[in-house]
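Contents: one structure, followed by commentary.
Every protein chain except one is present and positioned as in the full complex.
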Amino acid sequence: MKTISQQQVPVQDYRFGGEGIVIIGGPCAVESEDQIHHIARAVAAAGGHVLRGGAFKSRTHPGAFQGLGLPGLHMLRRAADAHGLLVVSEVTDTAQLQSAADLLDIIQVGARHMHNTALLQALGPMDVPVLLKRGFGATIDEWCGAVEYIMEGGNRKVILCERGIRSFETATRFTLDLAAVPVMKQRTGLPVIVDPSHAAGQRDLVAPLALAAIAAGADGLMMETQCHPEEALSDGAQTVTCEDFADIVKRVGTVAEALGRWLAE
Amino acid sequence: MKTISQQQVPVQDYRFGGEGIVIIGGPCAVESEDQIHHIARAVAAAGGHVLRGGAFKSRTHPGAFQGLGLPGLHMLRRAADAHGLLVVSEVTDTAQLQSAADLLDIIQVGARHMHNTALLQALGPMDVPVLLKRGFGATIDEWCGAVEYIMEGGNRKVILCERGIRSFETATRFTLDLAAVPVMKQRTGLPVIVDPSHAAGQRDLVAPLALAAIAAGADGLMMETQCHPEEALSDGAQTVTCEDFADIVKRVGTVAEALGRWLAE
Amino acid sequence: MKTISQQQVPVQDYRFGGEGIVIIGGPCAVESEDQIHHIARAVAAAGGHVLRGGAFKSRTHPGAFQGLGLPGLHMLRRAADAHGLLVVSEVTDTAQLQSAADLLDIIQVGARHMHNTALLQALGPMDVPVLLKRGFGATIDEWCGAVEYIMEGGNRKVILCERGIRSFETATRFTLDLAAVPVMKQRTGLPVIVDPSHAAGQRDLVAPLALAAIAAGADGLMMETQCHPEEALSDGAQTVTCEDFADIVKRVGTVAEALGRWLAE
Partner (left out) sequence: MKTISQQQVPVQDYRFGGEGIVIIGGPCAVESEDQIHHIARAVAAAGGHVLRGGAFKSRTHPGAFQGLGLPGLHMLRRAADAHGLLVVSEVTDTAQLQSAADLLDIIQVGARHMHNTALLQALGPMDVPVLLKRGFGATIDEWCGAVEYIMEGGNRKVILCERGIRSFETATRFTLDLAAVPVMKQRTGLPVIVDPSHAAGQRDLVAPLALAAIAAGADGLMMETQCHPEEALSDGAQTVTCEDFADIVKRVGTVAEALGRWLAE
């Protein structure tokens, strides 16, 4: 990774990796026009910048809710536009890439696809920012390899996301590896954000891990948020309420200021 | 997985999961017509049944040898036919599936793609045996989920392959989880084979792990084999020589007989 | 460990690390004179060589049964003597060492104490065989370090025991690392036995893992055995019945013979 220098990734009016902390919120999966609009309003009101929501879901078992597909991306886009937010969503196959690029501001490669070299290579020649999550069984060296697969094609707009790795500890869903934040910044020069929701697996741990991520130097946060998480079709247990989301964003702002940074504007 | 009963998977003249142990040998990657013919001859002479060889490789870094692609599959097929062997090779994207199915007896889903649900779903409606490797960061429950994704589409010809999981131990490349053999047989009723090469990461450990796999109840073995492993473009350190391969197959036969099984005929 | 050469460890009439496979059976904990005598009889009848049984137990929580202490060791000794067996039991503190050495043929250092350097150093000047289990969080390098702590004091009668390490997989209690058998034999020249019971955590996996261990080159087995495991005060779920124990020993003998070895006589 010698040729990669410290670089920020601009996405519309924001810059990932600058002094401003970027906040991403939204549900695990887009479930309906109504659901995503309510959440978008709350994310925007809380000072969030980007709306997330899955439409193509990679679930462990095929019986689980698999997402709404392309119509879900359209709902996400409309909800974000209505509230002045950007959008990020995950793609799980090369066949989805073009329509996803037309609708999204950032394309996410999820943890289960970090090793999907065909998908990574297809993103290489595209002019779209990529949010590259770390595989939960992937070493830092392998994560760097995934970055290289994208960059080889010319696309240098890569934002990294630490979301927890698999360890023997079962009290949490995954083990958040916050040392990966400074290590990946050193090795790649790229912005690194953190997803505390998937690491925690339970909502009362999201706030402490979110604050810890910022203190470790993260450039942003992605948090699963629902107005009524107990009704979510997936990941409800780790999803914070819209009220909690607003509270966490406020506290993140305070910690960021103590470190000479601020919430992105 | 309640609907899955104990079932053998027929592939041409062999049955995975019966009393006969099936032996798969061949290089990490097909490198040339010459290379794969030499190895095919040695695998057949040693009593092996299936020739393996990668043509679409998912490597950690893009600078590493990525395989010969479709021409590599043709070489593999010709070499196998010349020596009366079946062929298995890995696909890494849905776009490769149709031509792979035309050329191969078994399509392999590799460890890095066990979570690739688009690929698994595309294999569902196809009439081709699938060798489904366990992801190195995947739990047994997630592995069962991947089986379900394929079977939902109607394809019940799934052969499982344990190849080592990631643990803190670095003396070997991965930690071979042989308890997964009886556990997966109980849970799915499907045949389970073992790849000791990737688990070991060094060739002198392949023989003891291969024998241990058979004693644990494995229905077959997949071992990386080269006539000149020190010249291999990938995975040379864990690749056994053709002489060692023949010796291991012989010892596998002896252990199998002690357990009331035998090498497939 | 350069100075350590291939060496067998004699214990009374047996030699660990020779061609004969040594079988150790018995309960997790000695519970009563009656219990241990019944089990000793069954272990001897099945062809076992050494009786195990804990008297000083290191349990996760203090409310769990902690063992009978020194009186338990006396019961163990008497039961073994009555049936021509040797005895092994665990010590958990330097204060127990002298009386343990007077009563036992082999002193066990358990997985939770592999890092207890005070205990290891105290065993150094003693003339007693030590069964050194691998810590479930310990690397192979650290296990070698524990061997060195004992040997520095002059005691070279060390028998190693792989018993599973901690990984992310929860379908079994621990993940049995059978590659450790050949690796530790290479590095230390010492005999290595395997405890499949603690790795499995459930009795129906003990047999396949026991046979796999022998095929991987293990010099012996330690299996938790009870005549009525469902009544055991600890570890009942992973304890095989005396009938199953006899059956496993017989099958171990068959596999050993296929490998040019045999049950110790």
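Note that the chains are named A, B and C in the order they appear, and that numbering of residues resets to 1 at the start of each chain.
The rule is simple: a residue touches a chain if its C-beta (ideal position, glycine included) is under 8 Å from a C-beta of that chain, and two chains touch if they have at least 3 such contacts.
Note that the coordinates shown come from a computational prediction; the quantities given were computed from them, not determined experimentally.
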Touching residue (missing chain; options A:D102, A:E169 or A:E231): A:E169
Contact with the hidden chain (one of A:A55, A:L209 or A:L263): A:L209
Which residue of A:I36, A:A80, A:L131 or A:L178 touches the chain not shown here: A:L178
Interface residues of chain C (partner: the chain not displayed): 58-63, 92-95, 112-113, 115-119, 121, 135-138, 141-142, 144-145, 148-149, 152, 166
Chain not shown, touching residues in chain B: 166-168, 170
Interface with the unshown chain - residue positions in chain A: 137, 139-141, 165-172, 175-183, 199-200, 204-205, 208-209, 211-217, 251, 254-255, 257-259
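Note that only the chains that are shown with their structure count from here on.
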Most widely separated chain from chain A, with each centre as the mean of CA atoms: C
Centre-of-Cα separation between chain C and chain A, whole angstrom: 48
Inter-chain centre distance, chain B versus chain C - centres from mean C-alpha coordinates, in Å: 35
Residues within chain A bordering two or more other chains: 166
